[in-house]
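Of the protein chains in this complex, one is absent; all others appear in place.
Chain lettering (A and B) follows the sequence in which the chains are written, and residue indices restart at 1 in each chain.
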Amino acid sequence: MYKMQLLVCSGTGCRASASATIVEKLNESLKAHQLTEEAQVVTTGCFGFCEKGPIVKVIPDNTFYTQVKPEDAEEIVTEHILKGRKVSRLLYEDPENKEHIIDSKHMGFYQKQMRIALRNCGVIDPENIDEYIVRDGYSALAQVVTDLTPEQAIDMVKQSGLRGRGGAGFPTGLKWEITSKFSSDQKYVVCNADEGDPGAFMDRSILEGDPNSIIEAMAICGYCIGATKGLVYIRAEYPLAIKRLEIAIGQAREYGLLGNNIFGSKFSFDMELRYGAGAFVCGEETALIASMEGKRGEPRVKPPFPAESGYMHKPTNVNNVETFANVPVIFLKGPEWYSAIGTEKSKGTKVFALAGKINNVGLIEVPMGITLREIIYEIGGGIKNGKNFKAVQTGGPSGGCLTEAHLDTPIDFDSLVAAGSMMGSGGMIVMDEDDCMVSIAKFYLEFIVEESCGKCTPCRIGNKRMLEILEKITQGKGSMEDLDHLRNLAYVIKDTSLCGLGQSSPNPVLSTLENFYDEYVAHVKDKRCFAKQCKAMAKYTINPDVCTGCTICARNCPVDAITGEKREPHFIHQEICTHCGVCYQKCKFNAINVE
Amino acid sequence: METIKLTIDNRQVEVPKGTTILQAAHQAGINIPSLCYMNLPYLAQEHKPGSCRVCVVEIPGRKNLVPACATECTDEMKVLSHSLRAINARRTVVELLLSDHPKDCLICPSSGNCELQKLSITMGIREINSVENAAMSTYRKDASPALNRNMDKCVMCRSCETVCNEIQTVGALSAVNRGFMSVVAPAFEQELTDSPCTFCGQCVAVCPTGALTAVDNTFHVIRALADPNKYVVVQTAPAVRAALGEEFGYPPGNSVTGKMVAALRSIGFDQVYDTDFAADLTIMEEGTELLDRLSRFLDGDKNVRLPILTSCCPAWVNFFETNYPDMLDVPSTARSPQQMFGAIAKTYMAEKLGIKREDMVVVSVMPCLAKKYECQRDEFKVDGNPDVDYAITTRELAHLIKIGNIDFNTLKEEDFDRPMGESTGAGLIFGVTGGVIEAATRTAYELFTGKKLEKVDFHELRGMEGIRTASVNFDGTYIHIGIAHTLGNARKLLDGIRKGMYNFHAIEIMACPGGCIGGGGQPLHRGNSIVLKARMDAIYKEDFNKPIRKSHENPEIIKLYEEFLGKPLSEKSHKLLHTHYFSHPKK
Partner (left out) sequence: MTKIKSLDDLRQKKQQLEQGMDIREKSDHPENLVQIKVAMATCGIASGARTVMNTLVEKMKKEKIAAVVTQTGCMGYCYAEPTVEVTKPGMDPVVFSYVDVKKAEEIVDKYILNNELLDGILPKNYQTI
């Protein structure tokens, strides 16, 4: 049994600064001091503190050494392991009071990620309601229905500053208040679990990891707005989430946490599931309601808002999964506690699905106001393969691409919109120097064209036309005039579309036109793609000095554009070449150049 | 009433609360163009999906442009209908619509009558900023006996969908597919003939473009007229004369009966007859059937099913055959006037004129598309030869007149040929909602009571409300009458009857708004209720001025029974003038 363990970060950042050598040196040193039975060196995944890497952590005392160099290994072993004295010069220094922090648990860094919505995910067994109850589950509901009036409860949600996590960021308390004011024989609470942004899966994770929190929150909402019926609109391709939600609903009913006279009060509430077929537009609340009613899933003109006339023409409050997941915490910890987190106008945390050219792809939850730099370089562990950061796309297919210039902007609902993107449901896709921004815009537009419901003209035809222009540009056939048309179309679609999907659909185009205009111009004027992604524009040539004349390129060229004698340098005939890139992939000697 | 003051393009407007920007602008003399908006106030149906985005206007301070048709005015609102931003957006939207629209305007059936074309003309669009070979959304063409669908020309205004589902409750059309390939079609994009479509043609009447058009039989008629071996007779439905003038520049509400007859004769028809004659005949048969059922009912016969339902309207017949197969014995068995006319023309008349059945061609001019379907039903054929060969619409007749190089406006009025051109005011009012039942009442009253009817005009049966009820005093016996126009209202009545909510003795149903005057074969009403009202007034006016206003007083009808049929519901009548219905519930 080891008494001590030395954890050495082998995340990309730390590895780049010689963490492998540190491991080597530590092992050598342990051996030299005959400590191999006492202590073990272990490599770990990214600590997410790449800024101060390489990191070495010693357990069990949780000592956290930063910016360790290979030559420090000996000192760590002799001082700390052998003599039990911490090497204070390597300890993390608090940036504010300059004190050395010994125990990593007290480091500010760990507040970078704060799990509120995901508080129980990965902690409890989602199929056992008891585990939720042990973690204070349903006590918010109990408190609300027994001690508070609906008005008081709504006030607390308003005070917390919680805003809808589905994308637009409408204040949740206000939404509840508006719905509560309409009187009707029946009202509905709807949970929007039609998570449609490609790559976003926080709602699924919450439903799969903590379904009871949604049930509890929906019941609280029902009490506040005067609804006795809850509906979860969930996509049918989330079978596990459906199963766990059904189990949770069943268990809640057995405990009487759903049903009549909850906690002995006059409040009754029950809920059921409605399945969606996975249309992106059904995440828009009026389309979602139409779909639940068995109609074609397409949005309608608002007003009337669902708060007045929603499901079956009854007052309906629609919130997204993540929004609901935050609700019980507001009552457990108090609205003041909640509103202390985040920025002035965006309170609390936001879950992001971090993806793309980033080392630590993952589901993260961070307080509002964190910078993109912190997310990408600290939590995300930086860009893959040491490449350069180029852009980050937030807000799903209808969000925008932000650049290096935005890296230090504290992100919240409003700052993202101001920067030409949006929060959306929390997709965050990182791009590096190998990504062509025109192709990226095209990719998102393809999704939008696929998912447009076809109701209004600008979205139905306009997006198709924008896509056609982008296709033309990426094929090297674009003109400067096309860029003007593209911009005009984008503005008109944004200005005239019926629903939020259409209105935000040009964002990827507009933000890339804004931030990467030179790339567009290069495609159009110079017929060049910096990232070499637009194959139609690539010029493939053979470097005669490297070519061995193996003939593999000529044999694989689908259009016989390559000629040459065996063991002699080959040649690509540009007038025949279709830029398919097969020669480039096949060549074993890196003899093919791409321009 | 609470009013709201706002400014549109610097003009002060005061409107009642709840008014939309589009309506307020109209009131201020500002015509904001629109495409998908359709208002049918007399049917309480305002179609404002806000989907075409042509009517977008700018409201300074708002993030996006708003659709004028679907945005309510608010106090102190400032609206800019022609700011650069609004004009550019509107123009771009219309350009987008045009970019996905066939450019065959010159040969389009709706050319000159197309709302999209009009928008392009008013906006002065000269080029479409779109990439070369931009994709077009194209769909399989669909032909039926009555109407054609060319959805390449659909602009997704969804008016047809609203008419088919909300007004007619037929449910044949709805939006299918998504995104660029979205289109209005029968479920699973099956063909209309496999759908619950009744061929009422109201979708055609509201379609702003050439996506939904009527089947055109004009050239069949021209060929028949040119055939020396064919004897071609024509019948014209009552509603046709009340609307035909609109195709020649007359304002709605001008009945052009005399000119129409002159034109038909000039075109070369051998006999110009009137469907009104057959309408009178219908009253004799249907009215007698009603009285028969009624007397038995009043005598306590439990096997009698009441109410009796009129059966003149072929779309209505299609509708109940599809939707109410359990009630097939309720409607009158009397054929529609078009078919009665054909049956008499090819027997009684042919014999009189000494012409063989197969050498006679019967053309009917109808305000209706379903008539095209009706006349080719198997039960209306003898050895494969149809009683009515070709049904053409009012619009086709206008074309025929134009092709015949006839200056309609200077024509001298002429009268129908006899005997089948003789008619009464009762036959004429078949063209409006409530008219068939009023005509039946005029005759049934006298036959039932044996007394002379002093007051011929039954105002209680007239009007534009979707469902009307009245009780008519038959000398102490009250006859309860229900009237519905549009199939949606018909459904309400029928469902009520199924549930036993009503105790009507007789019900009249017409599928189109306002009755036949609003038919799918008329000059397109596009939901304009003023036009329908004017046509209705023209019909009642002409009825008022007719010397004979009761069907059973039509001398040629009396002669027809004496010479040929015997009496109403005789064996011969049953063979020639009655029919039976088929249950065909559609998938």
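One rule holds in what follows: contacts are C-beta pairs under 8 Å (C-beta built on N, C-alpha and C of every residue); 3 or more make two chains touch, one makes a residue touch a chain.
Fair warning: this is a prediction, and the values are worked out from it, not measured in the lab.
Participant: For the chain that does not appear here, which of the shown chains does it touch in the whole complex?
Facilitator: Spelled out, the missing chain touches these shown chains: A.
Participant: Would you mind spotting which of A:263, A:305, A:491 or A:571 touches the chain that isn't drawn?
Facilitator: A:263
Participant: Which is it among A:29, A:113, A:394 or A:452 that touches the chain not included here?
Facilitator: In the full complex, the listed residue that touches the missing chain is A:113.
Participant: What does the interface between subunit A and the hidden chain look like in terms of residue numbers?
Facilitator: On the subunit A side, contact with the omitted chain comes from 1-2, 5, 7, 9-10, 40, 42-49, 57, 59-60, 62, 109-116, 118-127, 130-131, 133-134, 136, 138-139, 142-143, 146, 201, 204-206, 208-210, 238, 240-241, 251, 254-257, 263-264, 329, 333, 353, 355, 359-365, 379.
In the analysis below, only the chains that are shown with their structure count from here on.
Participant: Using the average of all C-alpha atoms in each chain as its centre, how far is it in Å between subunit A and subunit B?
Facilitator: 56
Participant: Per the contact definition, I'd like the list of subunit A residues that touch subunit B in the complex.
Facilitator: Interface residues on subunit A, with respect to subunit B: 279, 296, 298, 300-301, 303, 449-458, 460-462, 464-465, 468-469, 472, 482, 485, 488-489, 492, 494-498, 503.
Participant: Looking at the complex, which residues from subunit B come into contact with subunit A?
Facilitator: It is residues 48-54, 56, 64-65, 67, 70, 72, 85, 88-89, 92-93, 96-97, 99-100, 129-131, 134-135, 155-156, 174-175, 177-182 of subunit B that touch subunit A.
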